[in-house]
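I'd like to ask some things about the structure below.
With one protein chain withheld, the remaining protein chains of the complex are depicted in position.
For reference, chains read A and B in written order, and residue numbers begin at 1 within each chain.
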Amino acid sequence: MMQQCGRLRSFQIALVMLAGALALPAAAQTRGGTVTLGVEQDIAGFDPLVVGVYDTGQTATARLLFDTLTKLDDNAKPVPSLALSWSPSGDFKTWTFKLRPGVKFQDGTPLNAAAVANSFERQLDPNAHCRCAIYISFIDKVEAADDLTVVFHLKNPSPNFAALVSGTYANWPIHSPTAIQKLKEGYNRHPVGSGPFRLKSWQSGDRLVLERNPDYWDKDHVYLDEVVIRPMPDNTARFASVQSGETDIIWHDRADDILKAKKDPHLAVHEYVGSGATVYAFNTKRPPFDDVRVRQALRMALDLKTFSETLFDGLWQPAKDPWGPGSFVQCKDSGTLPYDPEKAKALLKEYGKPVAFKMVVTATPRGRQIGQAFQEMWKDVGVDMTIDQIDQTALVTKAFRRDFDLTPWRIVDAADPDIQAYANFHSGSPVNLSGYSNPEVDKLLEDARNSGDQEQRVADYCKLAQILNRDVPWFWTLDNHYFSISKPGLMGLPKQYSDIIDLSHAWWEKKKS
Amino acid sequence: MPGLIGRRLLYLVPVILAVTVLTFLIANLLPGDLAIAILGDQATPESVAALHQKLGLDLPLWQQYLHWLGGVVTGDFGRSRNNEVVLHAIASRLPVSLELLVFAEVGGLLVGVPLAILCAVRPGSLFDRTVSAVAFGSLSVPPFMLAILLIFLFALRLHLLPATAYVPFAEDPVGNLRAMVLPGATLALLEWPTIMRVLRSDMITTLQEDYIAMARAKGLSSRRILLVHALKPSSLTLVTLIGLNVGRLIGGAVVTESIFALPGIGRLLVESIYSRDLVVLEGGVLVVAVGYVLVNFVVDLLYAALDPRIRHGRA
Partner (left out) sequence: MAALDALGPVERERVVRQRRRGLGVVFWAAIAWIALILAVAAFANLLPLRDPDHTALLARRALPSAAHLLGTDALGRDILARAIFGARASLGIGLLAPLLATLVGASLGLVAGYLRGWIETLLVGATDVLLAFPPLVLALAIVAYLGQSVVNVIIVLAILTVPSVARIARAATLAVREREFVTAARASGASHARILLKEILPNILLPLGAFFLVLVAITIVAESILSFLGLGVPPPAPSWGSMIAEGRDSLDEAPHIAFIPAGVMFLTVLAFNLVGDTLRAITDPRRGT
């Protein structure tokens, strides 16, 4: 155990020393130019207390507006950003970050340990009722030891904590406490961070214009003058926009277009196979899903291979477990149930009662398509499913209130499975949507959470996958595979970790006229 | 004339009041608790009650209405679920919709008026019959079908025009106009048939009047007769038509703005419906409905100003 920690620490020190070298350009970057990014949804704002969670448009924008304590390099290892160095306690329950000196927020106020602590404390404040708190509930408190030292006290050991703090989903970006205090309710739409770009204008529903932050601490490695973020909810239109050059890069998830773009010499496809999967939760507190046979039957009636190959051109592969190909958890045997409609029928016959239920889908062409595909596969084994279409926001609310029979969910790519696995599968978690409670599962989750031994953790998670695949309180359909499509000249894009498009150090190969 | 304005104004006030009442009722009678919608999973009985009190939802309905009306009159439409000031959201999107409506109406007139004149000159000719048939056919095309067809042809196949490249006019005037071509054309293609059909039959009637025959006898050129003597009286019809079309165009704008990703008021309304954001929906519907009433009020006055019979006769 101690040996393990020692190895980790020395590795981190080596990384800190390497960091300067990593930031150096490999090729001659061109300065200037604008990049227009097309994202899927309209951007609601950036105050985690108001919006709760970020979607892909918000994470990409937050990557530019804000800094995080660390960032991930190409091997998914944390490297310095706001924090110059960090060290865990022996039990991985206390993490100390040393901050980069002299960093200022875009409003001119200093980014110090107190500001970092404030960014987290306000989310954890029970009176704030922040939906975001679920994802950092393992943090007990954050304190500023001195001006440049932040100490995170965790409720449980977290060996991968330094990697976790790198993502720009709602929790981790560092906000200016002065701006929050000054703007109050208005802060959500007037975010102030310390990132390489700052907000220039925002026409709601249309575009968000960011301009280069002239006082950025790493301004020599910021090349673009402006980044424009445009919400484009319509798939066809978004793809057409990058084809015609209205946008320079788009977030995209439509298989036909991605295949087309791969063949198109005027387009470049960036892809990243992440951890996690698209998952679905059965409400095991209600019939018919309180019976394991029904859940197994439903899973076995799904022909995920055909589903993946036809509707998604095989770009997203059937998922074996909720960990995914991009995770460090790789299992020899996840115990995935096979596609076996005959067995499914037999199980349903054993159950004896007719099975009818409602499945929640997002009110989008994609949601309806998936819903109808499942509907037919289940109809083939004699199950009657009704589609319940709702908007994304309403979906989350409904799920949290357990007002569903079967709901889609997502386990997003993350440096460590712990947070989401614990939140989704532990019987004591508020996000245990399925209502599934199994002491063995709880034990495995706690064991994996409290252990600093990665091999032991992998074994725990694989055992967990087998139990979950056997009891089917949740099931997984497709892997997480993230795509963006750009013009070929757009360089300097790192891997799309957690589906975050990172333009902070992007540059144009040739000057864009 | 002042008397007429007074009478119309007297009618306008109750109509607008009724519009506000109805908007308020629709928004408040739709099922779903605003507080629960805002709080989401954080909705506990206590937090819901607290928010009810904060938002005034615990008051009787009529008090809530007065409170809301008071806010609206002073420009306070409340805040969206994302804490955006609703008045700002509406104000920033209104110009986009207005530009679209102008594009549609001007496009419709540019196509409709010349065709109507050419048809009216020789009613029953092959040209007239063809144009009338096409116009009639166009009336049966739903706006979204037309939008898809235009995107398919001009954006996907020919790559001539952008489908969704909206930029603010101030930022890039040429880009703005280019981006408005397809959505504008979608609505204009739905507009010209009504303009053409109404104006055509109007002019056919006018051309049979005695004073046209007199003008002909006086030896005036037929172009002058057509454009001055025949078209002028029909301007009344056009004014009325444009007023009426506004309502229909708003319906078309909802669909068109959604498909072409224009940040207009129509898309704002649709998005507020999808995200169950009642405050935005309420504000948007009110602005659109009052706008419609006002446009028709102006049209009525214009009509009266242009037509002496109405000015002096019974209103």
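Before moving on, here are some points about what is shown:
The criterion applied here is as follows: a residue touches a chain if its C-beta (ideal position, glycine included) is under 8 Å from a C-beta of that chain, and two chains touch if they have at least 3 such contacts.
Keep in mind the model is a prediction, meaning the values are calculated, not measured.
The residue from B:Leu87, B:Ile148 or B:Leu302 that touches the chain not shown here is B:Ile148. The residue from B:Val48, B:Ala185, B:Val198 or B:Ala304 that touches the chain not shown here is B:Val198.
Remark: the omitted chain is touched by one listed residue; of B:Pro14, B:Pro60 or B:Gly75 this is B:Pro14. Touch with the chain omitted from the figure is made, among B:Leu51, B:Val72, B:Val254 or B:Ala304, by B:Val254. Where subunit B meets the chain that is not shown, the touching residues are 14-15, 18-19, 22-23, 26, 30-32, 123-124, 136-137, 139-145, 148, 151-152, 156, 194, 197-198, 201-202, 204, 240-241, 244-245, 247-248, 250-251, 254-255, 258, 266, 269-270, 273-274, 276, 281, 284-285, 288-290, 292-293.
For subunit A, the list of residues touching the undisplayed chain reads 235-236, 256, 303, 306-307, 310-311, 363-365, 368-369, 371-373, 375-377, 379, 386-387, 389.
We adopt the following convention: only the chains that are shown with their structure count from here on.
Against subunit B, the residues of subunit A that register as touching in their complex are 42, 44-45, 47, 50-52, 129-131, 185-186, 188-189, 203-207, 231-234, 236-238, 240-241, 243-244, 246, 363, 391, 393-394, 396-397, 400-401, 430. Put simply, subunit B touches subunit A in their complex at residues 37, 39-43, 47, 79, 81-84, 88-89, 92-93, 96, 151, 155-156, 159, 162-168, 258-261, 263, 267-268, 271, 274-276.
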